[in-house]
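The structure appears below as structure tokens.
With one protein chain removed, the remaining protein chains of the complex are shown where they sit.
This part shows subunit A:
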Amino acid sequence: MALVTDTPQRQDGRKARGSAARNRARNGGPRIGSHIFLLILVIYFITPLWWLTVASTKDTAGLFGGSGGPLWFDNEFHFFSNLQGLFERQDGIYWRWLGNSFLYAISGGVGATILAVLAGYGFAKYNFRGRAAFFGILLGAVMVPLTALVIPTFVLLSSVGLVNTIWAVILPSLLSPFGVYLMRVFAQEAVPDELLDAARIDGAGEIRTFFQIALPLLRPAIVTVLLLSVVGTWNNFFLPLAVLSDPLLLPVTVGLNGWQALSNAGSGGEALWNLITTGAFISIIPLIIAFLSLQKYWQGGLSLGSLK
């Protein structure tokens, strides 16, 4: 199985090595100009993150005018006292928000991925009645701005009493037309019909064929769709902002935004700035780790939709 599943990446890798070797031969060495250009880009993209890392080690006084300036560490190291502050502020509500973000992102992301895998496979490998029509509507739906749905979804959910519950965030997050589209494109190429027919001839039912034959072949696309939908839910701001009002149910994005508004208004006192920076710093770590550790999947996977 391993051999079959890895085929798309292996081909990709071979091409990459081929062109790299040729480039080296052609240029005879590293290119200075290109590397300087990249260095400038990297500095631009990394500076805010560097600032946040440094800021998370400062107390409020240090943020306003520390000895090291905004882009360097102070003499005093306040990361752990900030951490403690996050545990103390409103009985550690920050950790509750972080936990909520995990809950929403994982249940919404996993749910959306399962639906997308099933539907993408169905669209790709069965010629059922109404397929073309449904898929056409779905392609149109990719272009419907999801934020345009937030207000009507809010009104609908409130009419069934689901507003201000975790379901108000999780259920709408299960919708991922783009995920279905990606899965269909990938399944069409990665799962050969002959293999499925062979399994059927061998007496495997449709469900068993799906789980034992198709699913392992779809793995690279599954990881990509999972990452995209987890990130989508984790980043979502408009939907939870609209449907949640109980502070204990907020995800970390909405919660920190609330702290920022509070600090700007001056009513919560200045002490919150250091908690905002430390809270923001901690909240971005999980996704950065996820992306770094899963790079071999998403780097190829993100281009899937455009190959056709």
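Convention: contacts are C-beta pairs under 8 Å (C-beta built on N, C-alpha and C of every residue); 3 or more make two chains touch, one makes a residue touch a chain; residues count from 1.
We take it that contacts and distances are computed from a predicted model.
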Chain not present in the shown complex, as UniProt names it (candidates "Urease accessory protein UreG", "Binding-protein-dependent transport systems inner membrane component", "GvpL/GvpF family gas vesicle protein" or "Sugar ABC transporter permease"): "Sugar ABC transporter permease"
Chain not shown: contacting residue from A:L83, A:I106 or A:L149: A:L149
Candidates A:A190, A:A242 or A:L275 - the one touching the absent chain: A:A242
Subunit A residues that touch the omitted chain in the full complex: 1, 3-4, 12, 15-16, 18-20, 22-24, 26, 30-31, 34-35, 37-39, 41-42, 44-49, 51-52, 55, 63-64, 69-71, 114-116, 118-119, 121-123, 125-131, 134, 138, 140-141, 143-156, 171-172, 174-175, 177, 180, 195, 198-204, 206, 210, 212-213, 231, 234-235, 237-238, 241-242, 252-254, 256-257, 260-261, 264, 273, 276-277, 280, 283-284, 287-288, 290-292, 295, 298-300, 302-303, 305-308
